[in-house]
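Right, I'll just put the structure down here and ask away after.
Missing here: one protein chain of the complex. Every other protein chain is in place.
Up next is subunit A:
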Amino acid sequence: MIKRIQHWLHHSLVSRLTLLVSLATLCAWIVFSVVLLHEARKETAEVLDRQLTAYADMLWQNLGDEDDLKPALYKNRDKHVVLGFSLRDREGGEVISSLATAFPVQPAASRYPYLIQHQGHAWQITVRQDDERQLIVGEPQRNQLKIAHELSEHLGETAMWAFLLLLPLLLLAIRQGLKPLKLVTAELAEREPNNLNPLEIAVPCEITPLRDRLNTLFAQVSNTLARERRFTADAAHELRTPLAGLRVQIELAQNSPRAEIREKALGKALAGVDRTTRLVTQLLALSRLEHGEQLEFEAISLPDLARTALIEADLPIDDGHLIVDQATPMRGQPILLGLLLRNVLDNARHYAGKAASIQIQINGVRLRVTDDGPGVSEADLTRLGERFYRPPGQAQPGVGLGLSIVRRIADLHGAKLQLSNLPEGGFCVEVIFNLDLPS
């Protein structure tokens, strides 16, 4: 039950606000009523006390001789007594009393009424006396309480009606107050799923952060989508082109009237399959890097990784190919770093030419891979590493993903990637690692 109420409260802002405002109103009313009742009771008591005092004074002044008093007149009117009195003589004997049992003798006269217990009831009494007689006038306390209760009953009833009247008004006011929120909701509901334009509606300052945050999110999603679309389009191009090449070559192998073309086409088709395989492998690697889980770093040795990469690239591990000036222990992800090295070495081999010599230098956190090939033009240097970007006039079967992967892996390691032409000719890829790895 409590859970359902909690659910309901969390479910609707209107219910939540209505309930909270009602509770607050109710609390305020209760405190207000208590204070009011207390005051009413006090006032009633004061008025009744003044009345009692006035009665007592009147009776005292108009009290005649004992002969004039007719005790029988007042006897046996004990029930529903509103006011009672007893007159006693100097010795304390009862002269006359309106009650069946007269008030007991009081120690002194008192203009201010006070409370006594008499015959099992509480009485508010006032006392007048002279040398001869003592007059005690009293009023049952329950009269006072009755008036106070009646008063509080009335107050309660009025409060309840007011509250019942207030409730729909409250609901209406809250609904009206929440209208701007509904505007936002309606605006969002009407949107096409692919509409990521910012919300252009005027809202109160409380909702402005929400709207602004939504707009920021829209912009971010829009950017991501655009990037993904571009990537998909590029990837589609890069995949479809070798597939088209494969298809054409296979058709030639089947149908060309020239025997030498048929034979050449089969070889080309095989190369095309290798290239497509390489592309798919790289796309998958990149996709895993982009959407990968948290990386787990471990202690690595750059020289060891470099040696492995050189062996895989079919290059010798001698002083001409690997120079280690200083090996600094560091942390990293060995599989990804292996992929990074492999891609850099592949690039060097592909683009520097078959005769070029490739060298890995390790100095502390700096890893340099250099070749003595022709390097790249300054214009291409700035665009290298963009996905699918390949310098024009490339005869090599790359797809322009290798450096994107290298860049991404460097980023994941908090490392800096620098690409440059060497002054003496050749190209240099430098990865500067950061010893404070991002956690």
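The criterion applied here is as follows: a residue touches a chain if its C-beta (ideal position, glycine included) is under 8 Å from a C-beta of that chain, and two chains touch if they have at least 3 such contacts; residues count from 1.
Definition applied: contacts and distances are computed from a predicted model.
The unshown chain of the complex is recorded in UniProt as "Response regulator transcription factor", chosen from "Acyl-CoA dehydrogenase family protein", "3-isopropylmalate dehydratase small subunit", "Adenine nucleotide alpha hydrolase family protein" or "Response regulator transcription factor".
Shown as candidates are A:L87, A:A148, A:L246 or A:L341; the residue that touches the absent chain is A:L246.
The missing chain, though absent from the display, is touched by one residue of A:V95, A:A122, A:L170 or A:A271; that residue is A:A271. Residues 233, 236-249, 251-252, 255-258, 261, 264-265, 268, 271-272, 275, 390-395, 397 of subunit A touch the missing chain (whole complex, contact as defined above).
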